[in-house]
Each structure stands twice: as C-alpha cells, then as structure tokens.
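Here's a structure for you.
Missing here: one protein chain of the complex. Every other protein chain is in place.
Lettered A, B and C in written order, each chain numbered from 1.
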Amino acid sequence: MKVTVREREGVTLLDLEGKITIGVGDVAMREAVHSALDRGSRNLLINMAKVSTIDSSGIGELVAAYTTVSNRGGRLRLFGIPPKVNDILQITQLITVLDILEDEEEGIASFRSGSA
Amino acid sequence: MKVTVREREGVTLLDLEGKITIGVGDVAMREAVHSALDRGSRNLLINMAKVSTIDSSGIGELVAAYTTVSNRGGRLRLFGIPPKVNDILQITQLITVLDILEDEEEGIASFRSGSA
Amino acid sequence: MANRHSEVLLSIGSEFENIELIQAVLDESLQRLAFDEDARYWIGIAVREAVANAIKHGNRQDPEKQVEVELFVESDEVVIRVCDEGQGFDPDCVANPLDPENLLKPDGRGIFYMNRFMDAIEYDFGAQGGTVVTLRKRLGASSVDSRRGEEERG
Partner (left out) sequence: MANRHSEVLLSIGSEFENIELIQAVLDESLQRLAFDEDARYWIGIAVREAVANAIKHGNRQDPEKQVEVELFVESDEVVIRVCDEGQGFDPDCVANPLDPENLLKPDGRGIFYMNRFMDAIEYDFGAQGGTVVTLRKRLGASSVDSRRGEEERG
C-alpha cells in the first residue's frame, strides 16, 4: 500500500493506493492518519480511488481512524470509493456511518461549507 | 499458448503466443506443425515474437519440428526471437543449428531466394 | 473423499505477508476452475480472512508455527480448508458485526466476510488443539456476492 499526503485548502488529503490488508496496508493507513492528527490536521479526506482490496482489518482501521479523528474533534471523510470497496461498505453497513463523498472537489467543498 | 496460422507467398506462417511449455504449449506447437505438413506445406515460418517462455520440452518440440519438416523435404525457419528465447537458444547451442531470420520480411524472402 | 480432485496443499509460516502466496495459488487455481474475476475476488477475500485468523488468533504470529491451506474440488464445489496450530475458540460466541453496538468496532468482521462470500463455512477443532475452517463455493457460481451487494443498495 502507498500513501501520499497532500494539503489543500486546510484539508489533509491522503491518497491511498493498493491493498489495505492485515499487517501491511492497515498499519500504513493508521500511521498516516495519526501523523496527520499529530501535525494538527483536523480535516482529513481519504482518496480511496486506487484501493484494490480492503480486508476486514483494513475496514477495521478505517473505522478506527474515523473514530479517532472524531474523538479529537476532527472530521474524516472518504471519496472515490471503487465498486468492490463500496460492496464491502454496503455489506458491513458502514456506508451509512462513514462520511462518503463522490470526488475530491465534493470532498473539499464539504469541509468548506462545514458539513457534508 | 495460442497458435495462429497464416499463408503468405507459399509460406505457412505460425504465429505463436505465450508459453511453449510441457503438457500444453509444446503439444499445441507440434499439432500446428503436423497439420501444416499434412496440408502439404513444405515452407514453414514460425513467428516467435510473442513467446514468453520456452522450457526444455518446448525447445525439444521445436527441434523435433525442425527435424520432421526437414525429413519430409521441407524447411522450417524462425524469426522474431525474443531476448530470453535467444538466451536459451544460445545456451543449448541450437542457435547455430536452427534457421533463424530477423523478421517476417526477411523470413519470407529467405524462402523466395531458396535459402536463408 | 471419493470424488475429490485437483488437490493442492500449501503450508506457510505465520507471517501476514505470506497471505499473498496463498492468494497467488488460489487465484491461479480458481481461474483454472473457470471462476470469473469477480468470483475470484470475493473468494480471495474470504480465504484471506481465514488465513489471517489462523496466523493472528490461531498461531499468534509465531513464525515457527505453520498454517496449512488445502484446496480441492469435491463434487460441484471448490473446498478451501485452512488449518492452524492454535487453541481454538467457540464460534457461537462470535458477535454479529452488524449489531448497532458493534458497527464502529475495529474488529470482528472476518468470519462475517467468510460467511458472506462463501456458500458455506464450517469450523472444526482438533482434540490436540488446532482450528480447521472449511470454506465451500459452488463451481460456476459467478460473482453472486457482488450482486448481493448490488441488491442491498437498491
């Protein structure tokens, strides 16, 4: 898994690429989220477009990241959900819990207006 | 392995694609050569450009095809040898035994003039 | 056992990165059994979960302990069996990850995935310890699970 971190209009963007799976990808995602929080970011936007596989550990990390960011008074949102990841989010019923936007523009705009 | 058979200027062209390996590819190549001989072809030109792997059985079939065609008074020639297949032909010292041409034009021309 | 065929056995050390080895063999095998790309994807996800559990909960990531994966065809099903050297557990006590109080929990979705993406899963526990999970999928069942997801969306 590859994580690229960008800043745009006060939002920290994490572009994820590859497999968010146990032992490797899940850890990389956690570390990226935590170091963004440590740098003071409170608006996090994750680009899922290039995620090929997410196993239950990956989903778990995503949920944990969402909770951690919320607990610190921040907001974590997702965009660019590929069809198979979308299926997983449906099946786990997380689709209604997590904040999901269509694309990067919509994602950035959602933070501008204050809510999704 | 995929074999495509074409006729051009009295030459039967076999375009091979994929792995010429034991149990599958080697058999496919043998059958293609034999059915060309059965149809009366005596000028056979094999396009190796898309061969990804050739194991010792594949090399064996190539040699057997060469011998069979020669014994029936025909000629079997090769062109478009990829670097890794070329390495194998070097190592097995078949590079000097088999009739190898650069490309399809040179291959077709070699039959026109009567020899390579 | 009578009509069991296409048997493959793979044994790996208990490291998560070895899941990719299983995935490689599985994908090649399923392709040969004419499962389409979607079906291979979802079966792959289920098997990854079974192997991850064997490594994590069963063998507790002890690289000396092996995880064994058996793959074979029996009548009209592909059967994948994952065995570890752990202490076992009580499958009846596994919580439902869809219960509202579990929805935001970071774990507890692995067995749920397996149930969701396979036709049947079954747990067996050796008398001397060790967990065996058997996953089954009907041959020719093309990407049922992806469609299931589809239905729910509507």
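The rule is short, and it goes like this: contacts are C-beta pairs under 8 Å (C-beta built on N, C-alpha and C of every residue); 3 or more make two chains touch, one makes a residue touch a chain.
Everything numeric in this text was worked out from a predicted model, so none of it was measured.
Taking the complete complex into account, which shown chains does the hidden chain touch?
Touch partners of the hidden chain, whole complex considered, are B, C.
Which residue among B:9, B:87 or B:102 touches the omitted chain?
Of these options, the touching residue for the absent chain is B:87.
Footprint of the hidden chain on chain C, which residues?
5-13, 17-18, 20-21, 24-25, 27-29, 32, 63, 66
Counting contacts across the full complex, list the positions on chain B that touch the omitted chain.
Interface with the chain not displayed, on the chain B side: 21-24, 53, 55-57, 59-61, 63-64, 66-67, 83-84, 86-88, 90-94, 97.
The working rule: only the chains that are shown with their structure count from here on.
How big is the gap, in whole Å, between where the Cα atoms of chain B centre and where those of chain C centre?
Whole-Å distance between the two chain centres: 45.
How big is the gap, in whole Å, between where the Cα atoms of chain A centre and where those of chain C centre?
Result: the chain centres lie 26 Å from each other.
From the mean C-alpha coordinate of chain A to that of chain B, what's the distance rounded to whole Å?
54
Touching two or more other chains, which residues of chain A qualify?
none
Which chain C residues reach two or more other chains?
Not one residue of chain C touches more than one other chain, so the list is empty.
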